[in-house]
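Only a single protein chain was left out; the remaining protein chains are all shown in position.
Note that the chains are named A, B and C in the order they appear, and that numbering of residues resets to 1 at the start of each chain.
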Amino acid sequence: MSEYKPLNKKQIAWRAAQDITDGSIINLGIGMPTLISNYVNPDIEVIYHTENGMLGMGPAPSKGCEDFYLQNASKELVTIVKGGSFFDSALSFSIMRGGHLDMVFLGSFQVSEEGDIANWSTGDNMLVPSVGGAMDLVVGCNDVRILMNHCTKDNKPRILKRCSYPLTAKRGARRIYTDLAVIDVTSNGLLVREIVECLDFEKLQNLTEANLILDKNWKILKAPNI
Amino acid sequence: MSEYKPLNKKQIAWRAAQDITDGSIINLGIGMPTLISNYVNPDIEVIYHTENGMLGMGPAPSKGCEDFYLQNASKELVTIVKGGSFFDSALSFSIMRGGHLDMVFLGSFQVSEEGDIANWSTGDNMLVPSVGGAMDLVVGCNDVRILMNHCTKDNKPRILKRCSYPLTAKRGARRIYTDLAVIDVTSNGLLVREIVECLDFEKLQNLTEANLILDKNWKILKAPNI
Amino acid sequence: MINKCIYKTRDIKKGIKSGSTILVGGFGECGVPLELIDALIESDITDLAIASNNAGVADRGVAKLLKAGKVKKIIGSYPRSIDSYVVEELYKKNLIKLEIVPQGTFVERIRAAGAGLGGFYTPVGVGTMLAEGKEAKIIDGKEYILEKPLKGDVALIKAYKADRWGNLIYKKTARNFNPIMATAADLVIAEVDEIVELGELNPEEIVTPGVFIDRVYQCKKNYDDLLHNIYVSRHRNN
Partner (left out) sequence: MINKCIYKTRDIKKGIKSGSTILVGGFGECGVPLELIDALIESDITDLAIASNNAGVADRGVAKLLKAGKVKKIIGSYPRSIDSYVVEELYKKNLIKLEIVPQGTFVERIRAAGAGLGGFYTPVGVGTMLAEGKEAKIIDGKEYILEKPLKGDVALIKAYKADRWGNLIYKKTARNFNPIMATAADLVIAEVDEIVELGELNPEEIVTPGVFIDRVYQCKKNYDDLLHNIYVSRHRNN
């Protein structure tokens, strides 16, 4: 039996992008999620929200078209597409907290089997605490999806019975995309929908602290070479 | 001793207008207060707020310049002056409740000796109850001034120990302009600043249920013939 | 492709159920979605709770809906008007429930629903009969009452221009409650004077981003001229 091959960050983002439907209004968190927009079906129309006050965020500007006044929540230069709009932070967070986003994709340190998310702090007291809009994003949206490696660099599980890091929100996550699997958070527990080729369920469970359930219609998790 | 002469509505409005200073941001309630703008010193700049969503409300439009889309809170056609702006009702009431108006002039049925205002309901159960922005206007502003006749049509006092009609707000009024007097609501009680000519303090007290105090520097209440 | 524009009048009522709470925009008669109201009247939807600052004038707007027997409850601040005989008759005959809310509280409750808040403390109404039955709280020495969010199943709003994403701008004092109601219902339908191409509305000037809007319907009747004439002749007679 050959060795399984984890997805790289781009492939995880690609897989997440496949779940986005036409007309969706989406917020992409800092880190891996920002890669998602590169892989969305070009035939559909998706509206990106950035919490510093814009809907209709477009791709990074080409050389010569950069504008300091067009930034996203990661403080990167971006563009605005036709139909986009600017607004203040109160309205921007009303959009988030009020449930007006269709999908939110976030990175995370840890997720619990009940969908609790810990993505803003490792509890390191030497770091200046900074939460930003992480909690607002998770609380408002009914369809929060997490992108992260299945394990830490030293191979400790990130999908846990209970998060050990400070929580961002309880019961926030609906789906988790990792380098090894696609897992849904359901009322019955964590349901594994897809696993990378050559990785069996028992091995995946060994890499996961929380209990997993294998969906009877589970599939191979595939992504193009990117 | 000759008979005293009560002020008419225009004269009460004129007297109130004399207290408006340059640069004030003002809301004029329905009824007598709307007359005030006719008598404001033309050499000063005053900004009028209307709670349906405009600052910089101007006078009634001249013939041919009427615009259905330019209305005040009394649903009358108005104009907008240079520097005016439109906004939604949430911001409009934030302006009021948040204390951003300098002065509010309102009509009232009754005022109590502590400055309680009753100006939205006579308690008549056959009338459809309607409060509008009356409570918001009184609560937000530190300088609410009441314009009303000193007594009802059948000569009952309107300045009472306690209002008998449903309250708009407690301790709302700062100054009362009537057809007979100008009275300040102070922590010591109702201080009479001005009385119309030929009306003595005792007679004024007889027309008032609440206790009055005569200011030692009281003046004759005068207004031009209008 | 996103296209929120609907062109058929019969598509307005889709998904609206009897018994719904419906937010209806407008202050007095300015900024009221009259053609969306007509669509409700012509439907078999009934038993509605209408949240609207006013209750219509003469036979127009919300008054027309009341007269058609569609409304069981009005939530608003000022149902009375210079000619509000419809609501007055229903009220005297006890055929309608009224929930009277100070105007600023009314709009703030709607905003709270749209902003995902559970409620807020306001000083407005304290010590009055409109505070009866409401939780009171002293915060930093000042008395407040707790007000809860007011969410619509549906919001019917009026705007000036829209694009196919549902981005909206408004006209003068017809803005009023409309942008706030746009945020606070499961189904939000905007009646507009004009639909423009995507990109034609300046991103700095858009008041309601399309994210809040489900359907956009362009006016077909000429209610504006009718109202203009009524208001101008009243103005000239005063």
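Worth a mention:
Keep this in mind: a residue touches a chain if its C-beta (ideal position, glycine included) is under 8 Å from a C-beta of that chain, and two chains touch if they have at least 3 such contacts.
Fair warning: this is a prediction, and the values are worked out from it, not measured in the lab.
Displayed chains that the missing chain touches over the full complex: A, B, C (touch as defined at the top).
When the whole complex is considered, the residue among A:Tyr39, A:Phe86 or A:Tyr177 that touches the unshown chain is A:Phe86.
When the omitted chain is restored, the residue from B:Trp14, B:Tyr39 or B:Phe86 that touches it is B:Phe86. Across C:Lys17, C:Lys92 or C:Lys142, the single residue that touches the chain missing here is C:Lys142. Residue-wise, the contact with the chain that is not shown comes from C:Gly116, picked out of C:Gly56, C:Gly116, C:Pro179 or C:Gly210.
Listed for chain B, the residues touching the missing chain in the whole complex are 22-23, 25, 44-45, 47, 49, 54-56, 80, 82-87, 90-91, 93-101, 139-140. Even with one chain removed from view, chain A keeps its contact list with that chain: residues 50-54, 60-61, 63, 66-73, 75-77, 80, 86-90, 93, 96-97, 116, 126-136, 139-140, 166-170. Within chain C, the residues in touch with the undisplayed chain are 108, 112, 115-123, 137, 139-140, 142, 144, 148, 169-172, 202-205.
Going forward, only the chains that are shown with their structure count from here on.
Distance between chain centres (mean CA atoms), chain B to chain C: 29 Å.
Work out the mean CA point of chain A and of chain B, and you get 57 Å between them. One simple way to say how far apart two chains are is to compare their mean CA positions; for chain A and chain C this gives 37 Å.
Contact with two or more other chains is made by no residue of chain A.
Each of the following residues of chain C touches two or more other chains: 111.
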